[in-house]
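With one protein chain held back, the other chains of the complex are shown just where they sit.
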Amino acid sequence: MLDTIEFAAVVASAIYGVLRAARKQLDVVGMVTLAFAVAFGGGTLRDLFLDRHPLFWIANAHYPVIVFVLGVVGSVLPRHVARVERLLAIPDALGLGLFAVVGAGFALEAETSLFVASVLGVVTGTFGGVIGDVICNEIPSLFRSSPLYATCAFVGAWTYLLLGLTAWPQAVAVTGGIVVTVLMRLAALRWDIRIPSRESEVRDQKSEVRNEGADL
Amino acid sequence: MLDTIEFAAVVASAIYGVLRAARKQLDVVGMVTLAFAVAFGGGTLRDLFLDRHPLFWIANAHYPVIVFVLGVVGSVLPRHVARVERLLAIPDALGLGLFAVVGAGFALEAETSLFVASVLGVVTGTFGGVIGDVICNEIPSLFRSSPLYATCAFVGAWTYLLLGLTAWPQAVAVTGGIVVTVLMRLAALRWDIRIPSRESEVRDQKSEVRNEGADL
Partner (left out) sequence: MLDTIEFAAVVASAIYGVLRAARKQLDVVGMVTLAFAVAFGGGTLRDLFLDRHPLFWIANAHYPVIVFVLGVVGSVLPRHVARVERLLAIPDALGLGLFAVVGAGFALEAETSLFVASVLGVVTGTFGGVIGDVICNEIPSLFRSSPLYATCAFVGAWTYLLLGLTAWPQAVAVTGGIVVTVLMRLAALRWDIRIPSRESEVRDQKSEVRNEGADL
């Protein structure tokens, strides 16, 4: 069942990678590479870290074909891609939740600790995007003050791990982890929930000081 | 035979890495690191993805020594290096073709699909340079509008793979893949063949609109 989930996550992430490349106005080579990086980056790190071979996109030989086609189509139909951009949030949140749960699940199979499993869930869910950002020469959006992202994967992975400790069937844990991640991510986007950054704290303190009439 | 080819590709790539570092005016540490990254980056990813151990540069213990020496020499003789710069195209094209064919060949040995093999050929041929660019904090030249590069590796890898399906000896497939890659790359450099980028399309459309006297 984890494998079925993975397929949906790959497609969602590849589309996200294509949109990412379209925004950067990369050519078809860049678009395909970025689709690969975002779709396979996190899962590849997970497989390498856990010594799972063949890698999931080598074992599922249709994955690279699909991602390749998505990249090529994206480069041919840029306007249509731009129009899809507003729909980005849903597949992205879904991919995040799916990868986080699958990553944590594979880690448990390799008998890691619960905490390491949660870390691998977050890595699987978010590092495709981080690698894409690094390749695009940008500071990963993961680190800029933006609506909760990695945090959702972390909470979702833990939901899955803790539900897995109960007597309930595995499907409940998987579904629970994914649903929590997706809902939390969509809520973060909807109400712009962010981690209060130190920078804004400093700014707040500065304005307080200003209100007291002190110089800086 | 694939191993013999690899040696030539490593030397060519290391020289390319040294020239790359010289242009960035890196010191000897940066020059050696970049020589390592460009020469070993693509092949290391290939070996990790295919679970080939020991890695090719650990198994061939003279590779790192040679690359190290090239890096040190390059940092001591910068002017001589700069003079070699115009000769860059040939060893680079050769390295691209060699790595693409070797990468696809090793993938086939690991019983991947043909498409995955072609992807690993491209990764082996081009990702040394991508990693070098990422380390140098530049958007990989692979993605900027520039003469065909990854595309040549892709076509060369497929030439090798399809020739390998025939009854002809393996050497024909290997030679064919390399020759096609090298010729295509040199032709792309000579006549400045690029992938038409969406940006230029947009520009073309804009000028068309302008010609019709419309405002933007």
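Letters A and B mark the chains in the order given here, with residues in each chain numbered from 1 onward.
Keep this in mind: a residue touches a chain if its C-beta (ideal position, glycine included) is under 8 Å from a C-beta of that chain, and two chains touch if they have at least 3 such contacts.
For clarity, every value in this text was computed on a predicted model and none was experimentally measured.
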item: Omitted-chain contact residue, chosen from B:T33, B:S113 or B:T175; value: B:T33
item: Identified contact with the non-displayed chain, of A:A59, A:L142 or A:L162; value: A:L142
item: Selected residue (touches chain absent from view) among B:G17, B:G42 or B:P64; value: B:P64
item: Touch residues of subunit B, complete complex, unshown partner; value: 22, 24-30, 33-34, 36, 44, 48, 53-55, 57-58, 61, 64-65, 68, 75, 78, 134-137
item: Sites on subunit A contacted by the missing partner chain, in the whole complex; value: 48-51, 110, 112-113, 115-116, 119, 130, 134, 137-140, 142-143, 145, 149-151, 195-199
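Simple rule for what comes next: only the chains that are shown with their structure count from here on.
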item: Inter-chain centre distance, subunit A versus subunit B - centres from mean C-alpha coordinates, in Å; value: 29
